[in-house]
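Here's a structure for you.
Every protein chain of the complex appears in place save one, which is left out.
And then subunit A:
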Amino acid sequence: LFRFTVKRPFSTSHSSVDSKEIKKFQLLAHKWWDEEGEYAALHSMNDIRVPFIRDTLLSMNSNYHLGNPLSGIKILDVGCGGGLLSEPLGRLGASVTGIDPVEDNIRTADQHKSFDPVLAKRIQYKSSSLEEIVEESMETFDVIVASEVVEHVADLETFIKCCSQVLKPEGSLFITTINKTQLSYVLGIVVAEKIMGIVPEGTHEWEKFVPPEELERLLESNGFSVKTMSGMLYNPLSGSWRWMESTSLNYAVHAVKAGARAQSHTTDTPPETDIQQRSATAGT
């Protein structure tokens, strides 16, 4: 049922951006920062995705200060929207570049950060697709976060290839997205969008949900090594997220780009079966 046509990565006529998706988000551009509004679930997702990113990076780097844990780390936030994830990462000390194809989102994000001089300096926003920045940003970033994005892109493999190009060797890629299962159709679309209104209606298309096996295959065959994969669960009554073992609904992935030496290997070496570790931050 999936049809992946092979696209050349640098061509701007084939992009990972889906124009229908852009229109959807344009309508809600001004709603990003209402913590109890349409994006409430994304706001509360910060409670698990920020510690996940923070603790993973801290565990990989022994030289940090707890008062400024992500200081010196350059992060690319792809599909940053109104900056919901960029801002906490900036507060923790990272230099963040947030990109989003919807201009209104970037405008909202810029305006929101402008009142805080510390954030205004640490975060730069740009209205752009991932492909458009590849040329000027080869191997520039220590970390890429693509949270709640890959289920909206037109071509996932192109997207992953571009991530690899702008990421430094041994850099980290963090993805959160939604699995393609019967359960995710019932809960993620029918209940979340149509019945309970947790997510604005029409936000997601089940066809574009990504099974974790598929994501892992694409990552591993494009120079990444998947380190962690963990399920996430949203409780609509409490409005909060927590980690869970099953990846049948939402899930998060941490992958690391191969080091400089390993990049010369061809990608048709069969990937080893990785032992999937449970996230160290599960339960916090």
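FYI, a residue touches a chain if its C-beta (ideal position, glycine included) is under 8 Å from a C-beta of that chain, and two chains touch if they have at least 3 such contacts; residues count from 1.
Here is the rule we use: contacts and distances are computed from a predicted model.
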Identity of the absent chain, which is to be given by its UniProt protein name, from "COQ6 monooxygenase", "KAT8 regulatory NSL complex subunit 3", "Origin recognition complex subunit 3" or "Adaptor related protein complex 1 subunit gamma 2": "COQ6 monooxygenase"
Which is it among A:Thr108, A:Ser137, A:Ser230 or A:Asn250 that touches the chain not included here? A:Thr108
Just checking the interface: what residues of subunit A touch the absent partner chain? 30-37, 44, 46-47, 50-51, 54, 65-69, 87-93, 108, 111-112, 114-117
